[in-house]
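Removed from the display is one protein chain of the complex; every other protein chain stays in position.
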Amino acid sequence: MSEKFIRAINADEIAPGGMKAVELEGNEIVICNCGGKYYAIERRCGHMNAPLDMGTLDGIYLTCPMHCAQFDITNGEALSGPVPSDIGHEIPPPFLGKYLQNIELLMKHVHTESIRTYATKLEAGWVQIRL
Amino acid sequence: MSQSLVNIESRKKSLHYFFEKVVGPLGFKFTPDKEMMNFLLEQEVILEGRHGIPFCPCQPLRNDRMRDMQIVCPCIPFHRKHFDEIKRCWCGLFVHKDVLDPDKLPQLPPKEVNNE
Partner (left out) sequence: MKKITVYTLSTCPWCRKTKNFFNEHKIQFTYIDYDMADEATQNRISQELDAAGANGFPYVKINDEVIVGYQPERYSKALGI
């Protein structure tokens, strides 16, 4: 980890409660504005790598859009894993049914890891990140 | 996520945050019995670890998505009339906002409540 903070984004670009994905030196990072305080987390969900900026932010809690794993953006902690989805009452055609069953079987072995966070600094209207 | 991998206190705190926003507009609050509140939230974290969803710790899962969704906490909207009558939800995690002594609220099923 370098000591240097680098400019990531203009603070005005993210409204309170909002998020934006940026790429800094090859790192995909999501910057969150939580009531005027900026947090930076890695973009990829600790479950199956979905882009977290496409999820929802409520206070300091971010919910992934893919399977709804939840994270604390202040420390990257994974708070809950995927929510089981329901394919409804309609019985799928055999090939699809088997495919979905297989996916479900594989997903049982996927853990939800906590995500990396980055230190941030607000300076002269810019959000800066330490990689 | 399996229960062994989640930090129970962290998850309880986040559930508290989310639930508070939902039950307030419905006229409910967390029970003032902190010990009961903590116990029930902890059970819900355990249930979430088992099933992926924080279900009510005191109602049966039926293996029927339609029915099971009705006991996802906070389940007040699905039992509004009943819970408004007894001034609490079934497991007692939530009580009416004016309740100061939750111990005095009996756990009566729908059949035994005035309007049923």
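Details
Think of it as A and B in the order they're written, each chain with its own count starting at 1.
Simple rule for what comes next: contacts are C-beta pairs under 8 Å (C-beta built on N, C-alpha and C of every residue); 3 or more make two chains touch, one makes a residue touch a chain.
What you see is a predicted model, and the numbers here were worked out from it, not measured in a lab.
Counted over the whole complex, the shown chains touched by the missing one are B.
The chain not shown here is touched by just one of B:1, B:23 or B:47, and that residue is B:47. Against the chain not shown here, chain B presents residues 36, 39-40, 43, 46-47, 56-63, 79, 82, 90-92, 106-112.
The rule is simple: only the chains that are shown with their structure count from here on.
If you average the Cα atoms of chain A and of chain B, the two centres end up 28 Å apart. Chain B makes touch with chain A in their complex at residues 1-2, 5-7, 10-11, 14, 17-18, 48, 51-53, 65.
Partner chain B is touched in their complex by these residues of chain A: 58-59, 61, 69-70, 72, 77-84, 86, 111-112.
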